[in-house]
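A single protein chain has been omitted; all remaining protein chains appear in their positions.
== chain A ==
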Amino acid sequence: MKKGSVELVGVVKRYGESTAVRNIDLHIEGGSYCCLLGPSGCGKSTTLRMIAGHESVSEGDILMNNRNVTLLPPRKRGTALMFQNYALFPHLNSLDNVAFSLKIAGVSKQERHARALEMLKLVNMETFTEAFPEQLSGGQQQRVALARALINQPEVILLDEPLSALDPFLRTRMRAELKNIQQQLGITFIHVTHSQEEAFALADQVVVMNNGYIEQVDEPIGIFSRPRTGFVASFIGGHNIIQGTLTDSGLSVGKQRIIALDRSLETGADNSASVSLRCDHIRISREPFDSAQPDPLKVESVEYQGSYVHLRGQFSDGLGLSVFQSDADYLASPLHAGDRAFVGWRHTDLNPLRPGGDAFSGL
């Protein structure tokens, strides 16, 4: 087993009456980049803080390298936490901020400064050793915070929404740097975020959380192409969720529509079932075509998004669909609000969703 593996076994966190994290089991491979993804209040930060040791665990165990660390203080776990607002000490310059934990450990001034400088070099901040946090930009503060987290050679780095305080341009750049450093050092990164874009760009393993539960654990590709629940499909976006009743011939939606299926679905109470369908996998055309639905879709809105166009429409029976049409197809024959168009998809593009659970209802 690689160094830096983390395992949560039946972890529960209660605050008085309310439960923030409900019975989580999770295995994180050593040396991997794991993203905890979910809306605010889903328990992702609490989970991270429990791994860091800043929050006690109500029930269950946390293991690192197969060693039970549930009751150990933060420093004894081999983890380092990077705070959302970086939490750099305002009274210390960059070098002393990075060297802080070495000072606590009683390392001589010369040695700790040498090691801190090395870390600052790693994050390209060696020219800012004398600068105090208030003199640094957000991105620079983050690099110093990362250097401070790295100095004790932790096996696991925990990042609490590290990019949320940066502007979008810098966010993309720091994202690449985080990934770069993670791969260079080969240590485990556990990164909390509410941005699926960030999670997809960084993670080897994405953990989607909702309401204190884990909804799905998979690679980014798996999450996007095979969302397991309605919540996951709606939270990551770009998916239509079609709810109906399972019949012999397929999924019955509304009064007359039967959507053909090529695989079995899990059904909930009274045979209800739902599937997700990627918006960019729907073919849309003014003319009817082979696999198209028999009746046309009435286009209600058209949003130009650059590389694609987001069309929203509704069938006469009330079923609404979002379609992402590539800009080339759109420009060849532009659709406008009020137009009618035929839509269709391959059966294999329908992804069965597990019954139960709510869809995500907006940020």
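Annotations
Keep in mind that, in the parts below, a residue touches a chain if its C-beta (ideal position, glycine included) is under 8 Å from a C-beta of that chain, and two chains touch if they have at least 3 such contacts; residues count from 1.
One rule holds in what follows: contacts and distances are computed from a predicted model.
As stated in its UniProt record, the chain not included in the shown complex is "Putative spermidine/putrescine transport system permease protein", which appears among "Aspartyl/glutamyl-tRNA(Asn/Gln) amidotransferase subunit C", "Pyruvate dehydrogenase E1 component subunit alpha", "Putative spermidine/putrescine transport system permease protein" or "Nucleoside ABC transporter membrane protein".
Interface note for the absent chain: among A:A87, A:A131, A:L185 or A:A201, the touching residue is A:A87.
The chain not shown here is touched by just one of A:P73, A:P168 or A:G306, and that residue is A:P73. Although one chain is not drawn, its touching partners on chain A can still be listed: residues 52, 54, 73-75, 80-81, 83-85, 87-91, 100-101, 103-105, 148, 152.
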